[in-house]
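Only one protein chain is missing; all other protein chains are in place.
Naming follows writing order (A, B and C), and every chain is counted from residue 1.
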Amino acid sequence: MTEVTRERVEAAYRALGSGDRSKIIEYYAEDLRWLVPGNHPLAGWYESLDEFLELMATTGKLTGGSFRMDREVIMVGDDVSADVCHNYGLRAGAPEDSQSPYERMDATVFHFMRWRDGRIVEGHDGLFGDDATAFSQFWAPFRPGGIRDGH
Amino acid sequence: MTEVTRERVEAAYRALGSGDRSKIIEYYAEDLRWLVPGNHPLAGWYESLDEFLELMATTGKLTGGSFRMDREVIMVGDDVSADVCHNYGLRAGAPEDSQSPYERMDATVFHFMRWRDGRIVEGHDGLFGDDATAFSQFWAPFRPGGIRDGH
Amino acid sequence: MTEVTRERVEAAYRALGSGDRSKIIEYYAEDLRWLVPGNHPLAGWYESLDEFLELMATTGKLTGGSFRMDREVIMVGDDVSADVCHNYGLRAGAPEDSQSPYERMDATVFHFMRWRDGRIVEGHDGLFGDDATAFSQFWAPFRPGGIRDGH
Partner (left out) sequence: MTEVTRERVEAAYRALGSGDRSKIIEYYAEDLRWLVPGNHPLAGWYESLDEFLELMATTGKLTGGSFRMDREVIMVGDDVSADVCHNYGLRAGAPEDSQSPYERMDATVFHFMRWRDGRIVEGHDGLFGDDATAFSQFWAPFRPGGIRDGH
């Protein structure tokens, strides 16, 4: 059994950030499941590593590559880890100085992950305070004023 | 100018229900805009009659044809109307007796419509009480337990 | 039977605005029920004219008297009326230029009212688009950053 350590959690995030699938599968199981909070278009369970990576690509595309997670703390337990990040993002095409919750994300996010044999098999994003509201606004299918994407 | 009367509102709903585009355009303008509440996948502005009809088709498909609006009252003013309906629907594939808000809709909905020359040019769906919550749950991109459509 | 007309709806709002109970009871029944949307502290049914007037006083107090409804349209039917208003308000103590949804309300609200013998016996506030979210943020028990009232 590979112990879950802070170093291993950090290495998993680095592998994910690299976008290199051969590195990613050292830390993420092929049968990974991941739960995105809310009831906006991206919410719900993603049922494999491929679906999860597609989700990552989608969030990158929707934010024009601006999506960023600053990791603040990492906690570990028996085959589990949790980390707290601050997420920033600006919706693709939005004005740089937009303060609209439909265009700017600036929220503390919590990740809870279950590991098996050194790989992540299940993940949950969670939110604090009233950030679940802001999160659902940011991933809404529309821009400020209710304008749906594509218009 | 064609006056907005309760009879005309009823006739508009009948035309919409018929699915016959030649009848529909007697009551709905080609440049109709319609706003769906919430931040679930269907929410936001639909920007033409065609987009609105596509939305109607989508709601029919997502509910396996079970979606139903019972009109309770109609109110009219100068080139405006409002009506209160009770909406029922069961998500396609859900058990008939499901009580989950992600599978069963049972909500009072308010429609506010602006008319021009006898045709509807703008519509808003609205909700009362805590039904905005239930509405967003019903149109969420997942079934109970967060299972995304297609799984 | 007293018919519900636009003039009568306007007169009811004027009476309510006057704060003069002897005028108010010409238009609002003593057994009035009123439903406030959302699940914030003010949400739910108010079960008498007295409770409704207390609610009005509370909204005035929470907004330091800044709460304002601009009526845009009125619609009537048989013993029913609906109107669409634009509501503005700034939370008491908030900076004049605050753009936080927890401090500034700027939302389209509709009211659906049932009348009996010329008096309102039941009312519902409703919201369009994603304004149910904004409405619940404005009436949240806390200011921006989650600071609860009194701190």
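The rule is short, and it goes like this: a contact is a pair of C-beta atoms (placed from the backbone, for glycine too) under 8 Å apart; a residue touches a chain by one contact, two chains touch by 3 or more.
This structure is a prediction, so every number in the text was calculated from the model and none was measured.
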{"item": "In the full complex, displayed partners of the excluded chain", "value": "A, B, C"}
{"item": "Residues of subunit B (touch criterion as defined above) contacting the omitted chain", "value": "99, 101, 129-130, 133, 136-137, 140, 146"}
{"item": "Contact set of subunit C toward the excluded chain (per top definition)", "value": "35, 39-47, 136-137, 139-142, 145-148, 151"}
{"item": "Missing-partner contacts on subunit A, residue numbers", "value": "6, 35, 37-39, 43-44, 73-78, 80-82, 84, 110, 112, 124-133"}
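We adopt the following convention: only the chains that are shown with their structure count from here on.
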{"item": "Interface residue overlap between copies subunit A and subunit B, same or different (over half shared)", "value": "same"}
{"item": "Chain centre separation in whole Å, for subunit C relative to subunit B (CA means)", "value": "25"}
{"item": "Where subunit A and subunit C are represented by their mean Cα positions, the distance between them in whole Å", "value": "39"}
{"item": "Subunit A-subunit B separation of Cα centroids, rounded to whole Å", "value": "33"}
{"item": "Residues within subunit A bordering two or more other chains", "value": "136-137, 140, 146"}
